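Let's look at chain A:
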Amino acid sequence: MSTPLPFYQTGTFAVGGRLLDEDDRAVQSDPERSNAITKGHRACQGCGEALGARVVLDAALRAADGRLVAANATGCLEVFSTPYPESSWRLPWIHSLFANAPAVATGVAAALRAKGRTDIRVVGQGGDGGTVDIGFACLSGMFERGDDVLYVCYDNQGYMNTGVQRSGATPPAARTATTEPLGGHSGNSFGQGKSAPLIAMAHEIPYVATATVADLRDLEQKVTRAMSFHGPRYIHVLVPCPLGWGSATGETILIARLAKESGLFPVFEAVEGRITSVARIRHKVAVEEYLRRQKRFAHLFAGDGRPDVLARLQTLANRNIERYGLLDDADEPTDIGLLDALATSERGPV
Partner candidate 1 sequence: MFSVRIHGRGGQGVVTAAELLAHAAFAVGLEAQAFPSFGSERMGAPVTAFCRTDDRPIRLREPIAEPDAVIVQDATLLHHVDVFGGLVADGYVLINSARDIGQLGLEELLERHQPSRIVTVPASEIARSHTGRPIPNAALLGALAALCGLVSLDGLGEAIEQRFGATAAAGNSAAARECFELVRSGRPLSETAHA
Partner candidate 2 sequence: MRKQLEGSQAVAQAVARCRPEVVCAYPITPQTHIVEALSRLALSGELERCEVVNVESEFAAMSVAIGASATGARAYTATASQGLLFMAEVLFNASGLGLPIVMTCANRAVGSPINIWNDHSDSMAMRDCGWIQLYASDNQEAVDLHIQAFRIAEALSTPVMVCMDGFVLTHAFEPLDVPSQEQVDGFLPGYEPRQVLDPDDPMTIGAMVGPEAFTEVRYLAHAKQIEALDFIPQVAEEFRERFGRASGGLLDSYRSEGAETVVVALGSVLGTLAEVVDELRDQGVAVGAVALKAFRPFPLEELRGVLGGAQRVIVLERALAVGIGGIVSSDVRTALAGLSVEAHTVIAGLGGRAITRRSLHALLAQALAGQLPELHFLDLRTDVIERELERTRDGGRPGPHAESILRDLRIVASGPV
């Protein structure tokens, strides 16, 4: 790459593109990248969803040689990106409804197939509500039929577009507008949980992955990997929402990382229904570390606090750690030096 790029030590595991071979460089490090979502969108400061969607689509566009169509569910991403008559999208993009993005994507794919347009690929995308709740039947149908669509869920753990209500992906104890911690309640109740990635895997689709916006290289690589398959593929990206989570707008990446490092959000990859790789916890933190930074959990720390609820949440994290082997010995990461550097960075261990 000829253009000299500035190199920032970001306080994360990210590394400036110039340190890597050209093939390994991030899509985002390429000044010629497609910029799927361009300026003018109305997302909040620090919106994880805006970041996640841009990274996902730029990577998908590169993998598809720019031949990509996106179908979007109703939700923050759709609303903040298309304030008529403007649009932030630089790829062909359609929004139909809240619950039908997977089916609209199927329709696009079917039309392309009928027209013999094998060069164009299709992405469907939506928030956690559009994906794991109201649009779940369409998603499952798309998986089951084997439609050639990559579907990406941007999980901010609630119905943010309508003002932060509880969704099927809202974690236990979280405060939302419909799960206020009032009376004896400690926010959203402890349910059975609903793991859309595991359910996607149960459809035996070619590729399923989870990711967070804390590790954008990992996200890009997963998208690239997903695009190397045909048939239904699913990527579930954790995208912190400063507004809904009550987190600092500058801490979106950090919070996403804490979700992963605490074990509350397992990051893994599965091919044909079997987990093939797991992003191991590099620096384990207690769930409290993660929760404390978000006002939606503030009631757990007010007054005498709710150690009982924290303990239950820690149990959930521990279960994930065990189930996915998040702390198992792994090949030491090659960038161990960076890890060490980070552990002693001014921000302190995370």
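Candidate entries met the following condition: all candidates are chains of the complex that A comes from, given by their letters.
The definition used in the following text is that a contact is a pair of C-beta atoms (placed from the backbone, for glycine too) under 8 Å apart; a residue touches a chain by one contact, two chains touch by 3 or more; residues count from 1.
Computed from a predicted structure; not experimentally measured.
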Pick the candidate that touches chain A in this complex from 1 or 2. 2
If we count contacts the way the header does, which residues on chain A are in touch with candidate 2 in the complex? 66-69, 71-72, 78-79, 82-85, 87, 89-97, 99-100, 103-116, 120, 137-138, 140-141, 144-145, 147
